[in-house]
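Attaching a single structure in structure tokens format; questions to follow.
Every protein chain of the complex appears in place save one, which is left out.
After this line comes chain A, so read on.
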């Protein structure tokens, strides 16, 4: 770890300004930043502690049913928050499926959105990685890539976005709120927030130097039952091999196949960003639950998927998990209160 200066920001504007120079970075929970700084995978020379910023630590609901989540709300608190548990259980479940209680206590909403990949060569200072050193090459493509992406990758990078929370946010259509170095604010839909690697895998999000995430908003929950299924090597404290966040609104038809009114689903663990394909959802909208419809939806979701050896298994695993989650949820609908009223 290189020597850095440490300062605390007391306003968002000040944090944004101080975080602007190259080499400056905000720190929130520090659970990702410090792990990367110690082996010099990142080398910040100025660390700006944003954990004392006022008013970024709450979860609130406005009269139109929108919920606002402050960027500094700890993962643990967010997952346990009554508003989230009641209206966005997919988000609670996704967060609780990640990391460990200790890490979730420290980790923040903003930091979670910006957590870096767990790709093995990315974490290895001795390996080549285009994310760390643009143009260096990628040692995952033909190397240890069991955990890597089958979708959204490029010849430069097949690193998975590992966030569970972001997969739930994707299916919930969250919007991210940012204050820029110039003091202005803007919003970025979660769908656009993470970038595909292309040939600039070092460029991971739409944020620019100095941008501070202040929070995010969730529209009122869509109708349907919310589920998060995370497939992993061990029962806890493991990143996803495949995860599915789904909201399925289906008619319970005891004897016949259930009728799906709408299905939303995003996948994690398999792609360079949270993976959601609107056409795949459309293939199930207003359809009876049939194998054909499910196959169509899975085909569309996984169109273009390609394995790289060790991770080939993720293609059938994603298909099976997605199929099961949709079918199982459609058969067992415990509909959420569509009005979202408490």
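The rule is simple: a residue touches a chain if its C-beta (ideal position, glycine included) is under 8 Å from a C-beta of that chain, and two chains touch if they have at least 3 such contacts; residues count from 1.
Please note the rule applied: contacts and distances are computed from a predicted model.
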item: Chain excluded from display, named as in UniProt, from "Fumarate reductase iron-sulfur subunit", "Molybdopterin-dependent oxidoreductase", "Peptide/nickel transport system permease protein" or "Cytochrome c oxidase subunit IV"; value: "Molybdopterin-dependent oxidoreductase"
item: Of A:127, A:190, A:248 or A:305, the residue in touch with the unshown chain; value: A:127
item: Contacting the left-out chain in the complete assembly, out of A:8, A:118 or A:259; value: A:118
item: Omitted-chain contact residue, chosen from A:52, A:209 or A:291; value: A:291
item: For chain A, the residues touching the chain missing from this view; value: 1-3, 38-40, 118, 120, 123-124, 126-127, 139, 142-144, 146, 231-239, 241-242, 257, 289-291, 294, 313, 316-317, 320-321, 323-324, 327-328, 331
